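Here's a slice of the assembly, chains where they normally sit.
For clarity, chains are labelled A and B in written order, and residue numbers in each chain start from 1.
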């Protein structure tokens, strides 16, 4: 085991989440930070043959001129997270891993995300097939250069606008045909990255609400190539609380009349979500859990507003109005003040470790046992956090 | 089944919780209110042979001159709960059941509770044995007068000050001997009521933080007489949320640094809890769950303050300070605005139904499967609400 080396390839590598993953992995490897926030460090995972932080090499794609160190320093300056000591201690890794970041591939995306592109070398390709080939070339080069036993690809890029699936996304055969078409492009960027990874047999995790691997054709590809995959949209804050609190209301037979959630945040994520199209993907992902858990549809509302001064500090206010015995109306309100990237990054590392191990356990295709990590879990309809958690415990205890 | 009739005997009958139970049972029997807030109305309990609301007769002990109708009207006036229509529709039952309320027995209790006694006929007895006999006489008369197949006794009285257990409470034999002593009295009032009920083979539920049946000697008595019993301290608000949220922090490996809870409420319960001795029982009951769930002891603080203007509207503010990845401190705050009696009453009815059914299932002694109803569950150390809930589901699915 000692000689195993693994790679973690991030789509949207040098954003806030990616940079935090880099600093985190390096800090863990140097044992200068405890694994707080990491599920795979819990006693329940103790006996698993998970890859140690020190065995990871980091790389990725980004469409902006950026490196991990700049990402880390920017977050430090704007959001007041990380200490100077942490950054200094890990500067070698941040520098080295930045050398593994390749210009992303831009084919077709919307204006808000296109505005982020400031990289002259960004690979402006002309067809989906060309995009996939370039992505795969980068992945192969990464694996061979660092002599990696396995590589896992995780999407932590900004949210894309919703993408409409059609019949051609139902089977691999029709998708393959559609990908030969130049226009309209058969998959959004997140789908092209996903196809490229799965086609190489690499496990793939979609930590965003974008399409990623969430269509039957791509699951077929994953099973064909022996790649486990999962997603989508990491469950880190307000939605986590929703899927924790809603089961309580259900178990007490308290009737939720309305559940209103207001999210305010700044940072790159906030800016992209300020575009109504991109926000639509996110709000949909956040709003679906309630009726699934409660068994009825209370009035609900989820808003996300860009507030520059907050940067990465997502603040959510939820007002839950419910009816108890004899028609009595009562209320629960909460305010969540969490630093989004710091909540996401340890889960990204968890998912990398769990996907790599799943592949070594010869699992392929969907990983529904990872539902507790996601807002819109693939392969299961279960939204109740504690039922998801039980399923996770049951699955890994069988490894 | 149609001819079965059951009795619910409440200790502290005409307080806010007891009065709400009365109005609730009558409203349910008349089908003018849905069973919102009742666990036993959930689909998971659908196939159980539970007693229908219309088969219940209510009675109880109270140390104040009061009846159910006055209790209901007072709560309506002070807290704005119940509608005029509900009260009017159920006035016959409220009146009839008030006829089953007997003066409580006062032997030894503290000044704050003694101040509540305004009943000239209150049974001032001279010894524990005399107290137990009078209580049992009332219970027997209730059962025979109304031809009840079963009677369950539930304590919803005001919180007593903490009571120190000694060796004599470990075995029934030594307790029996101690009860023959006139002074110091071997059991607090809640223990005398509990002894009286169990000794008659009646199921007993302790919905308060007082002693009730929570000593080995009384469990021995319960098993001897074939009485199931459970408690203690109904989990209705802030503590319910604690045992729902703490597992989330645990499952995400987020390090809780401090958990501060401030509760403000008025009403009779608030007034009694304003006495430092009585408050001590409550705070202890509310504070024990955290370290059990988290596996470590964060700084925690629970306060309860009497705020007259709130009456039955308990308002709790909790501030949870936690540490995430790379040492980042974050916060969750919530405000709970619940009407305590309306949250408690449906659970009291649930527990009455579940205890009566348990006895018919030939269960006796502790009922650890009811842990999800209590702040300080007896017979189990499990505090995690969702694990408690799973245990409840598993147990009743075997009936």
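Assume contacts are C-beta pairs under 8 Å (C-beta built on N, C-alpha and C of every residue); 3 or more make two chains touch, one makes a residue touch a chain.
Remember, it's a predicted structure, so these values are computed and weren't measured experimentally.
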Worksheet item: If 2 of the identical protein chains are displayed, how many copies are present in the complete complex?
Response: 4
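The working rule: only the chains that are shown with their structure count from here on.
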Worksheet, complete the sentence: Here the gap between chain A and chain B, centre to centre from mean Cα coordinates and rounded to Å, is 45
Worksheet entry | Residue ranges of chain B touching chain A (in the complex, touch as defined) | 20, 23-24, 27, 33, 35-39, 41-42, 81-83, 86, 240-241, 244-245, 247-248, 251-255, 323-328, 330-339, 342-343, 345-346, 372, 385-386, 389-390
